[in-house]
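Missing here: one protein chain of the complex. Every other protein chain is in place.
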Amino acid sequence: MNILTHEPYRLLLALVALLAFVGVNAMYLVLAERKGAGRFQRRPGPNEAGYGGWLQPVADVAKLLSKQLLVPPGTDTILFRLAPLIVLAPAMMCLAVVPFSDTLTARDVNFGLLMVFSFGSINVLAIMLSGWSSRNKYAIISAARVVSQNVAYEIPMLLVAITLLMITGTMDLNEIVRQQAGGFWHWNLFRVWVNPLMPVTFVIYFICMLAETNRAPFDMAEAESELVAGAFTEYAGMGFGVFFMAEYANIVLGSSLATVLFLGGWQSPFGVFSGVLWFLLKMYALVFTVIWVRWTFPRTQFYGLLNLSWKILIPISLFTLLLSSALLKLVHA
Amino acid sequence: MEAALDTSQIVKFAKLDDLLALSRANSLWPLTFGLACCAIEMMAAGGPRFDISRFGAEVFRPSPRQADVMIVAGTVNRKMAPAVKTLYDQMLEPKWVIAMGNCAISGGPFVFPGQYAVVEGVDKLFPVDVFIPGCPPRPEALLEGIMALEEKLTGKRRWPVVKPPQ
Amino acid sequence: MNPTLDQLCEQFGRLVGTVPVPSKPPVPTASSSVGPALGLPVAASGEGRVAGPASESGAGLRPADQAAKMAAHPPPAPTGPIQKTDHAAKGYDLDVTVAPTQIVMAAEIMDRAGFGLDAITGVDWLAQEQMEVVYDYFHPTAPGRVAVRTRVPRARPEVPTIAAVFPGANWHERETHDFFGLVFAGHPDLSPFLLPEDATFHPLRKDYQP
Partner (left out) sequence: MTSPADSAVRPGVNETFVLNLGPQHPAAHGVLRVKMTMDGEYVMRAEPVIGYIHRMHEKMGENRTWAQFLPNTGRIDYLSALHYNHAYVAAVERALKIEVPRRAEFLRVITSEMNRISSHLVWWSAYLIDLGGLTPLLYAFDDREKLLDLLEAVTGSRLTYTYFRFGGVYNDVDEAFLRGTRQFVREFRPRLKMYRDLVTDNIILRKRLENIGPISAEQCRKYGATGPVIRGSGVAYDVRRAEPYSVYPELDFEIPTRPEGDSMARYLVHMAELEQSLRIIEQGLDRLPDGPVLGKVPRVLRPPAGDYCFAVEAARGRFMVRLVSDGKDIPYRVKLRTPSFSNLSLFEETSRGMILPDALALMGSLDLVIPDIDR
C-alpha cells in the first residue's frame, strides 16, 4: 500500500476515481432528473428497465456507445472530435481540488479557488468549438449565445468569489471549509456579521451557476424550441453523451463549490459528526434544486438574461464586494 | 459423458449483441417530429396518463442525429417527402421507423382516385419497422407499437399480450 | 364609420353602374370628380393594378377614361346585380357582382367601410367556360358580411390583385392561383404555395387530370 501514498500514483488513482465518480454520477443524475421530472409532472418516469428503472442509465449509455459514429461532411473534423474531450476535462480538473471531506481531496492545493475558476471557464471554449466546427447554423447561434452568456455571468461569479476571498483570506478550499466549523451559523452563508449581504451573495452565486452550466431557465445553449439542440445538434452517440456528462459534471462542480464556499463543505451543521456524507448531502440538495428549477420555470429571454447579469447582478455583487471590504477594514480590523 | 454435458444449460453467456439489443430496446429516443393529428396523440402518449417515459422513450430529441426511432405521425405529402427522407438519412444507425396512423401507413383517408398530394405510405420512402393503424391511433396503440419494436429488437415481449375478451 | 348595408349598396351601385349616379352634371375632369363620387382615391385604379388585359368592360382604356366612361355609360353589367341576401339562408348579407377590373375598387370600398378580408376563392365553371372569383369580407365590429364576385373567361383567367389594399390577400391569391391557375395581375409572387415548389398543375380545375 505504500505505492498509494506516492504522489504521482495517488494523484492518478484519485483522477481515476473522479472519472468514475463523474461518469456514474452523470448517469444517475440523468435518471434522477428524469424520475424527478416525472415526479413534478405527476407521472412515474422511467420504471421499466430494471427494478424501478435503475438500469435505465445503463441502457442509455450502452445504446449511445453502440451508436454509429459520424463526423458530418464539411465539418472541421479535428475540432469536432476535440470538443467533447475539452468539455469534460476542465470539470475533472476542478473536481480534483474540491475537498469532499477533510482528507478526501485528490489534490490539496492552496490555490484551489483560483484553479477552479480558471479551469471552469474553459468549458465555454469547448461548447464554442463544438458549435463552430459543426457547420450548422443553429450550432453557431448557440455557440455565440453561450460565449456571451458565460462571459456575462463569469463576472458576477468572480466578484462573489473575491468577496469570499476577502472574508476568508485564503484560496485553499479545505481551509475555507475548516473556517466554517462549529455549526451552521458559522457557515459563510450565515455570517451576516461579517457582511450582512452574505445570503444575497449566495443567491447571486447560485444564479450564476445556473447560467454557467447552461441550465434552465438559462439554457440558451440547448434551447430546444429555438435552436433544435443548440451546439450539440450534429453530435450523435457518445459524443453527445459526453456533452451530457459534462453538463452534469459541471452542475456537480458548481454545487460542490457552493457547498464549500457557502454551506460549510463537509462540516456538520451541528458541529459534530462532520464528514463526506454531509458534503454529499448538501451538494445533492443543491443539484436537486437545479433540477427542480429546470422543470418549473420557462426559459428567459436572451437579452433578459444579459440584462440580469450586467444591470443587476454585477452592480449588486460589486456593492457586496465594497461593503465587505469596508466592513473588514472598519469593523473587523 | 463429456459430450453430453451441455454447458449452455448451466451457464448462460449473454452475448454482447443481446445486451446491446436490450439496451437499445430500453432506450428508444424518438425524433421530435409531429406531422398532423397523430402528433397530438404522440404528445398524449408522453402525457401523465400513458407516460411513454416508463419505457425510457420520453427523450424526444429534436435533432435526427441523436434520435433512434422516427415516429412518422401523420400524413406525408409529396412536398414533405424529401424532407422526411432527409431526416431518415440523417439519423444514425441503428435506426427504426414507426409509421403511426393510417396516413403514414397508406395515405389513409386521403387516398382517392385523382389525388395529387399524398404519399401513399411512408414505406415507399424508407423501410418501416412497425405500423400502428388508427386515425389517429390511441396513445395505448403507440405504446403497443413501441413494445412491438422492442420485441423486434430483443425477441422477447415485455408484457404478455392482452387478448380482448371473447 | 360602420356603414349600413344600404350605404354599401349605394357605393357598389355606383361602382357597377346598376344604380344611376345621383344626378350631377358630368364635369370635364372626370378623374377628379368620379373618384370622390365613388368615395375612392383616384390612384385606386392606377395602371399597376389593372395592368394586364382587362376583360369585357372598359378594355384598353386608360384608367381615368375608364372611370369616366363607367360613370357616364354604365357598362352592361357582365353578371348579376347587387343583391341583398338573407344571412340566415346564405351566410352573407350582400352579394355583389362586379367586373374584373372593378375588383380593386370594390376592395377599396370594403376597406374604407372597415371590412376585413375573409377569404378569396375560385370556382371553376367548366360548362360556362368561366372562372368565378369570390372575395369574402367580414366586419370586425359591425354585423354584415359581403361577398364580392367576378367572373373571367376560363381561357384568360386574369384579375387584378388586391394585395395593395388588403395585404392579407397576398396569400389568398397565391393559394387561388395554385388551385385554379387564376392570374392575379400585379401580384408580387405567384409561385406555388401549397403545392410543391415545382408544381405546374392546378388541381381544383374541373378538367384537372393527375
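Labels A, B and C are assigned to the chains in the order they are written; within every chain, residues are numbered from 1.
Here, a contact is a pair of C-beta atoms (placed from the backbone, for glycine too) under 8 Å apart; a residue touches a chain by one contact, two chains touch by 3 or more.
Because the structure is a prediction, the values reported are computed rather than measured.
**Student:** Please work out which displayed chains the absent chain touches and list them by label.
**Tutor:** Looking at the entire complex, the absent chain's contacts are A, B, C.
**Student:** Return the single residue from A:68, A:103, A:118 or A:296 that touches the missing chain.
**Tutor:** Looking across A:68, A:103, A:118 or A:296, the contact with the absent chain belongs to A:296.
**Student:** Would you mind spotting which of A:53, A:120 or A:217 touches the chain that isn't drawn?
**Tutor:** Of all options in A:53, A:120 or A:217, contact with the hidden chain holds for A:217.
**Student:** Could you pull out which residues of chain B are in touch with the chain that's been left out?
**Tutor:** 31-37, 39-41, 43-44, 46-49, 62, 64, 74-75, 77, 79-80, 83, 87, 109-110, 112-118, 135-136, 138
**Student:** Counting contacts across the full complex, list the positions on chain C that touch the omitted chain.
**Tutor:** Interface with the chain not displayed, on the chain C side: 87-92, 111, 114-119, 121, 123-124, 134, 136, 138-141, 143, 145, 147, 166-168, 170-172, 175, 179, 192-196, 203-204.
**Student:** Residue-wise, where is chain A in contact with the chain that is not depicted?
**Tutor:** On the side of chain A, residues 37, 40-43, 137-138, 141, 144-145, 216-217, 219, 223-226, 228, 295-304 touch the unshown chain.
Just so it is clear, only the chains that are shown with their structure count from here on.
**Student:** Centre to centre, by mean C-alpha position, how many angstrom separate chain A and chain B?
**Tutor:** That gives a centre separation of 36 Å.
**Student:** Mind checking the centre-to-centre distance between chain A and chain C? Centres are C-alpha means, answer in whole Å.
**Tutor:** 65
**Student:** Indicate the residues of chain A shared as contacts by at least two other chains.
**Tutor:** In chain A, no residue touches two or more other chains.
**Student:** What residues on chain A touch chain B, complex-wise?
**Tutor:** Touching chain B from chain A are residues 34, 38, 41-49, 53, 55-56, 58-63, 66-68, 70, 224, 228-229, 232-237, 240.
**Student:** Provide the residue numbers of chain C that touch chain B in the complex, in ascending order.
**Tutor:** 195-197, 201, 203, 208-210
**Student:** Show me the residue ranges of chain B that touch chain C in the complex, using the header's touch definition.
**Tutor:** Those in contact with chain C are residues 78-79, 114-117.
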